[in-house]
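Note that one protein chain of the assembly has been removed; the remaining protein chains are unaltered in position.
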Amino acid sequence: MSDTVQQPKRSQTVPGQRGAAPLRGLLPLVAGLILWQLLASREVPYFPPPLDWIKSLDALRLNGRLWPALETTLISFFSALIISVVIGSVLGILLGRSALLDRLLGPALEFGRTMPAGALVPVAVLIMGYTDTMTLFVVTLTSFWPILLNVRSAARQISQDRLDTARVLRLSWWDTQRKILLPSVLPAIQLGTQIAAPVVLIIVLLVEILTQISGIGREIALAQSTFRTSTVFGLVALTGLLGLGVNWMISWSARLIRNYEPAGSGGSLS
Amino acid sequence: MDAASKSGRITTQSGPGALARFNWPGLATIVALIALWELYSRTLGARFGTIASVADIASAFNKLLFEGPLLEQLIHTLTVSIIGWIIASVIGLAMGAAIGLWRPVWAYTMASIDVLRSIPSISLVSIALMVFGFSSKMEMVIVVYVSQWPVLLATAGGIRAVPGSYLETARTVRLSNAAMTFKILLPGALPSILVGLRLSLTLAIALAVVAEMVGNPAGLGFGLVFSQQAIQPAQAFAYLVTIGIVGWGLNAAFVLIAGRLFRAYGPAL
Partner (left out) sequence: MAMTHHDDVVDAPRQSAIAGKADLAFRCRSLSVDLGLGDTRRRIINDLNLELPKNQFVCILGESGVGKTTLLRVFGGLVPASEGTIELNGQPVSGPPSGAVFVFQNYAASLLPWRTARKNVELGLEASVGKAERQARALEALKQVNLSNHANDYPRQLSGGMQQRVQIARALALNPQLLLMDEPFGALDAMTRENLQVELRRIQQASGATIIFITHDVDEAVFLADRLIVLRSKPANIGLDVVSPLPRERDQVHTKETPAYLELRHTIYEMLRSRSE
C-alpha cells in the first residue's frame, strides 16, 4: 500500500482545468473572515479580527523581521525540495529497476516511510546541532518518501517493449537512462513532488519552531510565547498563503509535463 | 495493482511455502544495518558523544519502560492518535460524503477547503497552543482538525470519481437515489476512502507526536524532546525507535485489518 495508487484524476489536481473547484467555493471562507472581523472584540484575546493580523504583520515588516524570516524559510524550503526530488528520484529508479535491491532494502525503507514526520527533528538536532545542514538533512529524510515511492512504482512498470526499444536501437547505457528511463518516470516525479512539497514546508517550519534560530517558524514561536495573538494569526495566514502558492506552482508543473504522459490515444483517431 | 509495498512487508500470506517467501534478505539487511550502527557508534561515532550505541539504546529503553514514564507516554500517544483518528474519520466521512454527493455543496465549499488544508499543520499547532494552552485538549483538537482532511478529500474525491458507466447502469435499472448512494457510490468510493483513512491515521500519529513535542507535556513526543534537551542521546533514540514502531505498527495493523475486511474490493490497498 502506498501513496501512489488511487490518485485523483489529473483534472482534479490541476487548477484551471475541468473539475477544478469553482471560485464561488471561496464564499464560506470570505464570509467567515468578514463575520470574524465584525464579531471579534477586544475582550476575547484569543481570536483577534483579521484586520489586526495585517497590522501586526506590517509591524513586523517595519521591524525589519518579516522579509529576512520569509527569505530564510523559502531558501530552506526550495533547497530541501530540490534535494528531496533528486534523492527520491535516483533511489526510486534504482529500487524500481533492481528487484534485488528492492528486496534487500524494502523492509528497512518501510520502517523509514512510516516514521511519523517530525520525530526525527529532535534527534537530528541532538546529533548534528543547530545548523543549516541539519535542517536540510532532516527535512529531506522526512519528505522524500512520496517521490521515492512514486518513482519506484513507475520505474517498475515501464513497459518491457519500451526498454527493448532501447536495446533494439542499440542505445548506450547512458542514453537509455537519459532518453528513455528518466522521461518515462517524469510524471511520477512530478506527482511525488506534489505530495512531498507540503510536507517539506511543514518540517522546515517545525525545525524553525523547535530551534528558533531564524525563519517564519521562529517568528511564530516567539509571537506565540509572548501571546501576541494577532501576530501569530497573521503569520499563520502567511504560511497558509505560502502553502497555497507551493501547491499551485507544483500542480501547474503538471501541465508542463503533459507530453510525458503515455499516449493513450492508440487507435482513438482511426 | 500496486505492488510497491510488497517488498516492504516482511511477511506474505500464510500457507505452505510462506517460510520460503519470507523476505529473509530484507530482514538480514535490517540486522546488518543495526550491526553497522553498533560498530559506528563504538568507533568513529564515539567522538561525537551524541551517537548512542545499540546496546545503550536498548538499556535506556528498558529503563524507561520499567522504571520510567515510557509506558504511560506510549499509552497517551496511542490513545490520542487513535481516538482523534476515529473522530476525524467520522467527521471527514460525513462532510466528504455531503460534498461528494451534492454538486452545489461541492461548488460552494471546495475552494475554501483547498485554502484551509493548505495551511501547514505546524502553524495551527501554535494557534492551538495559544487558545488551549499546554494541554491534551490542544493535542486532540490538532489531531482531529488536521487528520480529517485526507478522509474528507478521499471520500468526496472517491464519490465523484465513480465512473459514469456505473451511474448509467443505476439509471437503467431505475435505482432510487438512496439505493444508488449506498449500493453504487459509496462502495465505488471505498478504495479511495480506505487510502484516505490510512493517510489520516499516519497524520494523526505524526501530529500527536508533534503536538507533544511543541506543547503538551505528555506522550512520546514530549519524552523525545525532553531527552534531547537533557542531552540524553540513548534515551532520545529509544523514544525515536518507539515512535517508529508505533507508526509502523499502526500502519501495518490498518493494512491487515482493512485488507481482510474489504478483500472484495481488490488490491486497491
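We just call them A and B in the order they show up, numbering each chain from 1.
As a convention for this text, contacts are C-beta pairs under 8 Å (C-beta built on N, C-alpha and C of every residue); 3 or more make two chains touch, one makes a residue touch a chain.
Note that the structure is predicted; figures quoted are calculated from it, not measured.
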Chains on display which the left-out chain touches in the complete complex: A
Hidden partner chain, touching residue among A:Ile82, A:Ala99 or A:Leu169: A:Leu169
- prompt: On subunit A, what residues meet the omitted chain?
  reply: 159, 161-162, 164-165, 167-172, 175, 179-180, 183, 186, 259-270
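To be clear about the criterion, only the chains that are shown with their structure count from here on.
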- request: List the centre-to-centre spacing of subunit A and subunit B in whole Å, with centres computed as mean CA coordinates.
  value: 18
- line: In the complex, subunit A touches subunit B at residues 1-6, 8-9, 12, 21-29, 46-47, 102-111, 113-123, 125-127, 149, 152-153, 156, 198, 201-202, 205-206, 209-210, 217, 220-221, 224, 227, 229, 232-233, 235-237, 239-240, 242-244, 246-247
Of subunit B, residues touching subunit A in the complex: 1-10, 23, 25-30, 33, 48, 50-51, 106-116, 118-124, 126-127, 129-131, 157, 160-161, 191-192, 195, 198-199, 202, 205-206, 209-210, 213-214, 221, 224-225, 227-228, 231, 233, 236-237, 240, 243-244, 246-248, 251, 255, 268-269
